[in-house]
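Report on the structure given below.
Selected chains from the complex are presented in situ; the others are not included.
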Amino acid sequence: MSDLRVAVLGVGLMGADHVRRIEARISGARVAVVNDYVAEKAEQLAATIPGCRAIGDPLDAIADPGVDAVVLATPGPTHEKQLLACLEHGKPVLCEKPLTTDVDTSLHVVRREAELGKRLIQVGFMRRFDHEYAQLKALLDAGELGTPLVLHCVHRNPAVPHGFDSSMVVRDSLVHEVDVTRFLFDEEVSSIQIIKPAANPNAPEGLSDPQIAVLRTASGKHVDVELFVTTGVAYEVRTELVAEKGSAIIGLDVGLIRKGAAGTWGGTITPGFRERFGQAYDTEIQRWVDAVRRGIDADSGDFTDGPTAWDGYAAAAVCAAGVESLTSGEPVEVKMVERTSIEGA
Amino acid sequence: MSDLRVAVLGVGLMGADHVRRIEARISGARVAVVNDYVAEKAEQLAATIPGCRAIGDPLDAIADPGVDAVVLATPGPTHEKQLLACLEHGKPVLCEKPLTTDVDTSLHVVRREAELGKRLIQVGFMRRFDHEYAQLKALLDAGELGTPLVLHCVHRNPAVPHGFDSSMVVRDSLVHEVDVTRFLFDEEVSSIQIIKPAANPNAPEGLSDPQIAVLRTASGKHVDVELFVTTGVAYEVRTELVAEKGSAIIGLDVGLIRKGAAGTWGGTITPGFRERFGQAYDTEIQRWVDAVRRGIDADSGDFTDGPTAWDGYAAAAVCAAGVESLTSGEPVEVKMVERTSIEGA
């Protein structure tokens, strides 16, 4: 099929990020429609994207025949109605968390989709797609750690927006660790307790921060989560899995660290140049493509954004001297023409 | 402009990677033409890409009016002729290293491009686009480390292809550190010495491995490089910059580590969720787009590849219990319907 025509509903911080992502880095899709309750914001954004329209009513956007699929980045209270519309029109939808803002409406949405007999709704728990969480899950599923027993989580934000209250720590922050627990353990959570230690002096009046969540799963596994959203430091998300045959920790800014067999700790070395420099190749090619397009559009005569022919010549000169030294073992002077003799003063 | 039409010349390991990269991850470009000296390989690849042709002669591919720009991933000895053709037709070209295989032909290419008065050639020294090298360069350019003095490099491969000889260690491996030196220090290399220690017992007969390269730059900076291509371990590329006001090291599998002010060592914590989970969002959206396209093409009724509505409901149920516990401080049981009551047995 040709490129998927996506409608992005809600183009605040997160929705606008998704628009840029789809346009700049996602292959096989384009943003066909944007919508926001601030109509001008959607219109201004649409104007910057070739072939993109702003539609004022989110339900119209969902129903539009020029839309194949929907990304929901609207406020949570509007999700139920919009998800039901997606189901009605048979439109696949990626819904930023939460699914809806309460249990009953969430269950209603689940039931409606089940009645349709199609899987149209995906929820935006993006940690499942993070390299480190994926590594941790793979390690667990491979059975190398044996039975999982305990999960320790840390979820720290440097600051939160004005108006962020104690229950939002649970609903908006903890919700990620709830999904991580269910993802890693493949079972449901059976009970939860929130402990409120003495508050951080820097927390706004009325915000209970930090909080400690203690979860227990159906089979009796223990999960604890430190939620601390006014640290003033940085964004820290850490997860340690303790299991029968060892433990593994992610989020220490040093990759997955595993403890286990023979009393050792450590990580894995990048196995090859593709893994080590894959990002560099992507960036190199993207920036070159952009430079060539700019060069053509502007007729500037410069179609590069990176090492030039001169850099290739200089490298050749050094390597030639290196090969000479390989034989002699002696230092060899590198011979190059003056750059100005070629490119002018 | 519309998507850049790229010809990829040479679709071996590296060229085929570039084709996949442009199709799957690069925005604003598509592969219009592929070429290889094994014609069938190019034809088979072209058949998998909508709107892509195979052209048997690389010079025809370069000249083709349906080609806006060229990626050269052909063997080094063919580069000179192909680069000159690109210059002749005014086609921007990204040339995998080496520019050409000797100094004289490299200089000839540089001169021809200078005579044209356009920058059409970019060379594939991809490390300049790696996050860690970019961080190191930024740190240096910001002046925080003061004058750079010494560079220690390690370049290790677990193994090399059959036939890899001692001079290829210089031309194919060391060449990257030559460019890193020039990139970081913004000056030319003035002399080079290759030291050959007693060889690794596992190195093939006739291959001098490891080798130690000692470089000196125009202003007298010292660079040493351990080149060791039969380690049997993994791919390790490490660079330590020693400067007037501290040092910094990349490639230890733990991000950039800096030593400096006040006798401290350490790195930087990921500042926010965009930096921490940007890759996860990209992967999430790409996999969702792919799942939706598959679902539409196959009419399968499943348009998801990630957390489902049920996962959203389960999270809502746990968070609702959490909010209840936030008030009471007691453990609260999580209430959920049976999954089979909805989805059947």
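Which chain is which? They are A and B, in the order written, and residues in each are numbered from 1.
Here is the rule we use: contacts are C-beta pairs under 8 Å (C-beta built on N, C-alpha and C of every residue); 3 or more make two chains touch, one makes a residue touch a chain.
Everything quoted here is computed from the prediction, not taken from an experiment.
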item: Oligomeric copy total, full assembly; chains in place: 2; value: 4
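In this section, only the chains that are shown with their structure count from here on.
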item: Rounded Å distance, subunit A centre to subunit B centre (Cα mean); value: 20
